[in-house]
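Read through the structure below, which is laid out as structure tokens, and then see the notes.
Left out: one protein chain. Kept in place: all the others.
Right, chain A next:
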Amino acid sequence: MNRIHLSRRQLLATGVVGVAAALGLTSRRANALTAARMQLSWLHSVQFGGSYIAQDRGYWTDLGLDVALTPGGPNAPVEPPVISNQALVGISAADYTAAAISQGAPFRIIGVAMQRNPFAIASLPENPVNAPVDLVGKRIGMAIANTPVLQALCTLNDVDIGEIEIVPTQYSAAPLLAGQVDCLLSWATDLPVAMEIQGVRSVTMLMADHGYALHSQTYIATEDSLTNRRAELVALMAGEVRGWQDYRADTDAAAALTVERFPDAGLDFETQKLQARKQLPLMFSDLTEQHGFAWFTDDAVAANVQMLALLGQTVTPDLWDRSILEAVYDS
């Protein structure tokens, strides 16, 4: 099994270099590197480990691209720098992008890092939430901005959201441990990991296991970039693919690189290692096995469109543009 992975990765990597050669991006000596920026959706952490690997191992410079990775933060939305052409690519999510589109932003999703949605409900074993129906009568701590997410989960599973008490909380699992809430809406790779590192056992219900099929950690670019900066987009995604393949092979190394690269971020190595491992099944699946990292099928897109309709957002499959990934892989 493992051997097959390896050879497939090598195959993919070869394909990537081949594409770059075809695009005339590889001659490092002859041409100056083209600068491009990628806007991350959160503060530096192993969440973006594959990108750090791509940068560290020169996968982008191999392709003639000098990629800067800009961290996000609580008050750093991804869309403004991308629409302002400050960032060539942004890390977003299907629902965020759909909302931005409805506000007139000309974005396309050009790749999907998280095939399975990372949202989860975390609770404590003595009062667990194992299935959506367990939410009834519980107090859930979450950012108010995520209300549509909970609403969609409820609709999918015939749970009346009115039966759940929503308590606004920010950034921390402390309200759960202090007994202010019964459960938390969080990424499976976030607060549950923090609790585990602190030695607190928790129950995590991944929403993707209960019908919440929405692409996350998606790569977005403007229509303008798709027309005019195509070669750079292909090179950027090609580097990402190589970086994330390496990430998959050794998540501990990705965590180590992250901690080493950002000594001022206050990252804990053990936390990063655990987060890196937990993120793996969200990003890699049979689908990526078959087609490669970040790929999406028409079926997946259709499921997302349907899901977005549940969230009250009308989009067409055109929101997804596979041409960049096709250029990365089809050679």
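Methods note: contacts are C-beta pairs under 8 Å (C-beta built on N, C-alpha and C of every residue); 3 or more make two chains touch, one makes a residue touch a chain; residues count from 1.
Heads up, the rule we're going with is that contacts and distances are computed from a predicted model.
**Q** For the chain that is missing from this picture, which UniProt protein name fits: "Electron transfer flavoprotein subunit beta", "ABC transporter permease subunit", "Cytochrome ubiquinol oxidase subunit I" or "NADH-quinone oxidoreductase subunit H"?
**A** So, among "Electron transfer flavoprotein subunit beta", "ABC transporter permease subunit", "Cytochrome ubiquinol oxidase subunit I" or "NADH-quinone oxidoreductase subunit H", the name matching the hidden chain's UniProt entry is "ABC transporter permease subunit".
**Q** I'm checking contacts with the chain that's been left out. Which of A:A68, A:A131, A:L280 or A:A302 qualifies?
**A** A:A68
**Q** Which residue from A:L33, A:A143, A:L156 or A:L226 sits in contact with the chain not drawn here?
**A** Counting the whole complex, the residue in contact with the absent chain is A:A143.
**Q** From the list A:I83, A:V129, A:A188 or A:L214, which touches the chain that is not on show?
**A** For the chain that is not drawn, the touching residue is A:I83.
**Q** Write down which of A:D158, A:D264, A:D299 or A:D330 is the residue touching the left-out chain.
**A** A:D264
**Q** Residue by residue, what part of chain A touches the chain that was omitted?
**A** Residues of chain A in contact with the hidden chain: 43-45, 68, 70-77, 79-81, 83-84, 86, 95-96, 99-100, 102-105, 143-146, 148, 166-168, 170-175, 177-180, 190-191, 194-195, 197-198, 200, 262-268, 271.
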